[in-house]
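Provided herewith is a single structure, encoded as structure tokens, for subsequent inquiry.
Only one protein chain is missing from this complex, and each of the others stays in its spot.
So, chain A:
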């Protein structure tokens, strides 16, 4: 009787989960434990914490994977509105740290409402286009853009360029899959490039500095350029095969800033080298491929839009983080998906994965 019961429980747990995604995520997770152990100077403290919040995230993911997307979808407008209200509250009553107002205090802890928007905005847009599925007109994209720009602008004001970009990107992907005209996309890119001279003076000093530092890190080697120079030295000295696990000198001599969070890739890259990097990129690509496969097979417009947006957003995280640490993109606060230490972003990512699995389970 006993084995039979355990087997039944296992089947219930396994049933909504996507086997391929679970496999790839598991592999990334293993790599992440290795590198985190090294980056935190072989202490188990951060590993323990990571195991705890990963477990909690898995539970949330499982619940979402089990839920029917048609049901989840109905929560889109209230969640979106709720997120907007929180963002407005941040604007008036937020907590300011280092000159940015991004958090709300709720009793014991603080939350970052912009994080909710990363999921709420694509949900809202996907809901909206699903509602008008049979009669999508040009002005629906206008309304969609508006739904996207309001939270985007609020987050940009905090100021948080990185998160604002991620939110807007997630929204844009929905519009893209909903059939936004290529003319407008290409026109937008051209207009954006043309608008750079106008936007430049509007940027904060520190943001401008980051862009300039990217062009030539040596312009400010003791200040803003320091992070990039040090992480490039770590990556470059890692070589094709890496210095080996726990053997990264740059890492262990304290040269890498924020080495358990945003810059963890430098640690990984120093110890596992180019081979390790390619392995990680391939794992990410496999997750993305699976995501796009789910997108292609999704039976409803909502499912297609949502799955597409989640997958592309995931790509943006991975690409922007690795790009900034290796010095081809400006430094913005984006974690390396499923590897960086830190709770909130991980929960968001698992929520996305849960929704993706939920969509995968949907039958025509």
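Throughout what follows, contacts are C-beta pairs under 8 Å (C-beta built on N, C-alpha and C of every residue); 3 or more make two chains touch, one makes a residue touch a chain; residues count from 1.
Just so we're on the same page, contacts and distances are computed from a predicted model.
Chemist: Have a look at "ABC transporter permease", "Peptidoglycan D,D-transpeptidase MrdA", "Aminomethyltransferase" or "Electron transfer flavoprotein alpha subunit apoprotein" and point out the UniProt protein name belonging to the hidden chain.
Modeler: "Peptidoglycan D,D-transpeptidase MrdA"
Chemist: Give the residue, chosen from A:47, A:232 or A:246, that touches the chain omitted from the document.
Modeler: Reading the full complex, the residue touching the unseen chain is A:232.
Chemist: Can you tell me which of A:103, A:177 or A:350 touches the chain that was removed from the display?
Modeler: A:177
Chemist: Out of A:191, A:211 or A:278, point to the residue that touches the absent chain in the complete complex.
Modeler: With A:191, A:211 or A:278 as choices, the missing chain is touched by A:278.
Chemist: Residues of chain A in contact with the chain that isn't shown?
Modeler: Interface with the chain not displayed, on the chain A side: 134-136, 173, 176-177, 179, 205-206, 220-223, 232-240, 249-250, 253, 255, 269, 273-274, 277-278, 281, 284-285, 288-289, 292, 295-296, 304, 308, 312, 315, 319, 322-323, 326-328.
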